[in-house]
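Excluded from the complex is one protein chain; the other protein chains are retained at their positions.
And then subunit A:
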Amino acid sequence: MGTPTSGAEGLRSIPALLHRNAKTLADKPAYREKEFGIWQSWTWSEAETEIENLALGLLNLGVAEGDFIAIIGRNRPYMYWGMVAAQMVGAIPVPLYNDAVAEEMAYVLDHCGARFVIVSDQEQVDKVIEVQENLHQFEHLIYLDPRGLRKYDHTRLHQYSHIQEQGHAARDELTPELRRREAKLDYDSTCVMLYTSGTTGKPKGVVLSNRNVIESAKSSSEFDDLRQTDDILAYLPMAWVGDFIFSVGQSYWTGFCTNCPESGETMQTDLREIGPTYFFAPPRVFETQLTQVMIRMEDAGNFKRRMFHYFMDHAKRVGPALLDGKSVGLWDRLKYNLGEVLVYGPLKNTLGFSRVRVGYTAGEAIGPEIFEFYRSLGINLKQLYGQTEATVFITAQPDGQVRSDTVGVPSPGVEIRIAENGEVFYRSPGVFVEYYKNAESTADTKDAEGWVATGDAGFIEPDTGHLRIIDRAKDVGKMADGSMFAPKYVENKLKFYPNILEAVVFGNGRDECTAFINIDLSAVGNWAERNNIAYASYQELAGHPQVLATIQAHVEEVNRSVAQDEMLSGCQVHRFVVLHKELDADDGELTRTRKVRRRIIEEKYDDIIAALYDGSDKVSTVTEVTYEDGRKGSISATLEVRSAETRVAAQKMAAE
C-alpha cells in the first residue's frame, strides 16, 4: 500500500482520512494500548466504528457545530477518538494538559467556552467539578473510567461507553445529520485548537485549520519517508502540538499505528515492548536515559564495564559516519559489527530503540555528547525546530546532514527570513489561522503577508544553509557595557553536564552575569552514594561543599568555552548559587513543557539575585512551594554564594 501523494479532493479533514484508512487499510492496526498486561489493538475499521459511535453519541447529547470540546487525559486511544469524533460533528477539539491544576484548567475552559468536556478519570472529573461554577458555558462532562464515580451526581456526567451505546442505538436517525456535518468539513475548517504553554502571560489558543494539519503531516511524512508499517509510541502530552501532528496528523495521513502506554510509569517497559520505528522525545528524555545507562554501567562488573567503554569509544569514532553513509575502513567496519552484536544491539534493545528508523528531538538544545551517543549506536536521531504556530515544522535535519548545533534546513514548503535584530521569521502552509479571541496578539505575531515571528534569535549558516538558534529573541539583551547577553546559550552549556538539571542566567543590563543552578538529583545522588556521602534531603545534597565544588568546576569550564566566542564572551558566569529546591511547573517557575519562566523566577527569588550582586557570600531565604494536590508550604534555607573564575575574552586578549 503506497502513500497517497496529494491532499486530493475529499481528503480535506481528519474524518475523511479516517474513512479512507478504514476502507484501504481496514484490517491494519490503527491503535494499540496496553491494558491488563496485554497489548489490545484496534484496526482502522474498528477505530472508525468506535469513533462514529462516539460522534453519534455527541450528536445525541446536543453538540452543535462550532462548539468546543475539551479533552483531558493521558494518551489513550479513547481520548484520540474523542478528538476525531468532535471533528466529525463539526465541533473543535481542545486537548488540555492533564497534569494542569484546576485553576489553570479553568482559564482555558472558560476562554474557549467549552460546552463539553471529555476526561479520563475521577481525578480529572474532580478538577472540572471544582471549577465548573465559573464556567457558564460548560454543560456536560464525559468520563472514560467509571471507577470511584458511582456516587457522583449524574445529571451532567456521562460515561464514555454509554454515550457510544446511545449513539449506536440512535444511528438510523442521526447518521444523515452526521454525514451532512462531515461533508461540510473542508481545508479551511478548524481542525484543532491548542493552547500554548506560555512562557509569559496567559496561554493563547492557537487555531489550526485542516489545511495546516494535513499539509504539514503530508510534507513531513514525505520528508522522512514515513510508511504505513511504522509504529510510534504516544506518550507526550496530548495538548502539545507535536503529539497531535505525530499521533493524529501523520498517523492518519500515512496510516501508521499509534501505540499508547499502559500508564505514565510503565513508559520505558512499553517502549521496549513496542520498539517504535518513529520516535520523538525532548532532549530531557534522552538525557535521563543516558544518565541511567551510565549509572548502571558504573554498577556493572569490571569485564562488562570495560567492554562497554571499549566498544562505545569505537562507536563514537565511526558510528556517526556509518549512519551518514560515509566510507569507513573495513577493519573499523568489522569491529563496529562485533560491537553491534556485543554492546550496541543489546543496549538499543534495552532502551527500546532497536527498530527506530527516524528519531527526533526538539524543544531545547541537546548536549553534543548525548546526541553523539545515540547516533554512534546507529540510531538515526535528528533535530527539528518548530512551534505550535507553525503546526510543528519550521526546519528539520535531512538524513546525512545531522549535527548537534544546528536545527536543520527549512522543511518542505517553509520559507525562512532573518530580521535585522536576528529574529527568525517563517511562512508556510502550516502557519496558524489565529489566536482565538485575541486579534491583537495575532497581529503582533503574524503580518499581512503571512510571515510569523518565532520569537527566537538565530542565523543561517552560509555554507550549509542550516539554521542555528541562539536564544529567545526577547531574552537576548545587552550587558551594561553594550555587549550581547544571551542567557540560554550559557544555560544550555551548563545543562549539558549530567549533574546540572536546570540553570538560569541573569545579567541583562548589568556588569556581569550570575546564575541559579539546580542539581540533577539522580546523577548527583548516585555520585554521593558511590562516594559514601550521606544526605537527608535534596536541600542538604544541593548545599554539600563537595557538590558546590563540582558545580563550580563545571561553571568555570563553561566560562572557558564561552570566552572563546567573541560575541558572547561577556556572558561568563561570575557568581552563582545552587538552589535549595528544584524549579517546578507546579510553582509556576517552569512551563508545563518545562521551559524556564525567567520573569517569574526573577521576581520570586529577588532576594537571592540581590545577594548575587551585592558581594555577600551567604543568603537566607524562604520559598513558597506548591504540592501536587495544590496545598502550599514553605522551605527556608541558607545558600552559599560562590564566585567562579572567568577568562578575558579571546579578541581582547589578542589586543593586549
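Just so it is clear, a contact is a pair of C-beta atoms (placed from the backbone, for glycine too) under 8 Å apart; a residue touches a chain by one contact, two chains touch by 3 or more; residues count from 1.
What we mean here is this: contacts and distances are computed from a predicted model.
S.K.: The chain dropped from view, which UniProt name applies: "Pyruvate dehydrogenase E1 component subunit beta", "Phosphoribosylformylglycinamidine synthase subunit PurQ", "SusD family protein" or "ABC transporter ATP-binding protein"?
M.R.: UniProt lists the chain that is not shown as "ABC transporter ATP-binding protein".
S.K.: Among A:Gly66, A:Gly148 or A:Gly450, single out the residue that touches the unshown chain.
M.R.: With A:Gly66, A:Gly148 or A:Gly450 as choices, the missing chain is touched by A:Gly148.
S.K.: Would you indicate which residue among A:Thr24, A:Gln137, A:Thr229 or A:Thr266 is in contact with the undisplayed chain?
M.R.: The one listed residue touching the chain not shown is A:Thr266.
S.K.: Touching residues of subunit A against the unshown chain: what are they?
M.R.: Residues 35-38, 147-148, 150-151, 262-263, 265-266, 269 of subunit A touch the chain that is not shown.
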